[in-house]
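Only one protein chain is missing from this complex, and each of the others stays in its spot.
After this line comes chain A, so read on.
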Amino acid sequence: MNTELSEVTGSEANPAPKPQDTPLLEIRGLKIEGFADEKWNPIIKGVDLTLHKGEVLGLIGESGAGKSTLGLAAMGFARAGVRFAGGSVTFDGMDLLKMPERKRRKLWGTRMTYVAQSAAASFNPAHRLIEQTVAAAVREGLKSESEAIADAKDLYAQLQLPDPEHIGSRYPHQVSGGQLQRVMTAMAMSPRPDLIVFDEPTTALDVTTQVEVLMSMRKIVEEFDTAAIYITHDLAVVAQMADRIKVLRYGEEVEEAETREMLAHPKQDYTKSLWSVRSLRKEADPSEDVVLRAEGIDAAYGNKVQVLHDVSIDLPRGRTVAIVGESGSGKSTMAKVITGLLPPVRGEISFEGETLPPKLKDRSKEQLRRIQMIYQMADTAMNPRQTVGEIIGRPLTFYHGLKGKALEKRVVELLEQIELDEGFYDRLPGELSGGQKQRICIARALAADPDVILCDEVTSALDQIVQEGILKLLMRLQKEKGIAYLFITHDIATVEAIADEIVVMYQGRVVEQGLKDRILSPPHPDYTELLLSSVPEMDPDWLTHLMEERGPHPS
């Protein structure tokens, strides 16, 4: 296994596509429409795409750009409520759009496969992993079942899954998200397809897991010389995976170029703006004026599982403390303890020098008002049946007793503070974009006029360009109003942008805490080192170097 790995890591990161006469996949002038609001609206407005055998094409763009639709269209598939309106998709000489669905179905799962964003939602929970991995290959008679199973185990090993002989006999809920994503890659690889479409396969994973999955995927795509379309909104990730990058916006191609060329010399303004997003950075500013203090917190769910072990965090007034760590490190549990949703087993929270009652229902309205919370998923954090005006207005009425005209005026003021306007007053959450939703959530928190806002992964679900807007907004509001943020995240780029102090957590314990500059500069404790080195950089050779450095996989 080790020899195999070194072979691959030693190979060139982004081999130039092999010159070939006929491309594997050719899309010409493709138009796709989606049905909404009683009419057909264009989603893809005439895109061309060419993919040769063994080549990896990165598709990037913000959400709503049509990336996933195009990815599925490359397989000749249109989701319910979506139709092809023009153009052609030629796969290995066959026009997929003119072919009856029965024939296309033969190709799906065998010659073309798909790796979805949410592996957890894509596996059938009632079947074992190995059965699902080999199903397509066995059904189409490509291999006998025993061959396919042996091959699947081999793939599991190559994808660095622990215990490849037996992991297949588990059910989907018995493995972690990162492992499931790799099993899904094995499933896509099992029939040895000519084309794999990866649709944001690592977006839902945290950085340390993402790196492992990326390494496995790249290795296996290179090894079998499979052509792939890699869809993502994360530039740094696509830089590691793709030979060429195509940038999409509003269903149209912005530009396409070789990865290195694209990273070094983006031509279009839009592409440049995508590239510049990661440059946001705030100077750390120490302060001793502590507004919120957590001391020696032990917390547990039920009576058994202890999640937090002796966690102490100080939050200075008007500053940002970032809690970093992978999922399961207890970051969100800490937020629950502070808000009073989960009373700690031991330890106490003090606010402005006064001890806060551990339980939510014992806290006064004033105490509740001064600590607000913003959630990761703005979609589920707003009641879909309430208008923006009602959502922002409620805390104003509840805490400040505003009514009628005064209420309306204040809501409009808040909307302007978050860079939206009056026109949003009567909209429902379903009629907003992701970034706008998160802004409304920020306005709702602001409406209470708080001293502290807990931000639980508030930018993780957003595209980078939108993320930047939200982070800038949060920083401006902090400057204007002196609000302190406790910023929970797994994204180091975000931390660099916004934090003054950093707390690194691992398995419910604080690994390290202190000012940003000190934490981000060496020497690091082992875990911080792993975390920091896992953040993808905008360098196409980054993953290659990392694979060499880390050597055989620590599984």
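Please note the rule applied: a residue touches a chain if its C-beta (ideal position, glycine included) is under 8 Å from a C-beta of that chain, and two chains touch if they have at least 3 such contacts; residues count from 1.
Following the convention adopted for this analysis, contacts and distances are computed from a predicted model.
One chain of this complex is left out of the view, and of "NADH-quinone oxidoreductase subunit H", "Lipid-transfer protein", "ABC transporter permease" or "tRNA modification GTPase MnmE", the protein name its UniProt record gives is "ABC transporter permease". Within the complete assembly, A:Leu368 is the residue of A:Leu368, A:Leu402 or A:Cys455 that touches the hidden chain. Within the whole complex, the absent chain has one touching residue among A:Pro23, A:Gly168 or A:Gly435, and that is A:Gly435.
Of the candidate positions A:Gly64, A:Gly87 or A:Pro343, contact with the unshown chain belongs to A:Gly64. Interface residues of chain A with the unshown chain, by the touch rule above, are 35-38, 41, 64, 80-81, 83, 250, 269, 273, 276, 339-341, 360, 363, 365, 368, 372-373, 375, 377, 380-386, 394-395, 398-399, 416, 418-421, 423-424, 426-427, 430-433, 435-436, 439, 444, 448, 465-466, 469, 472-473, 476.
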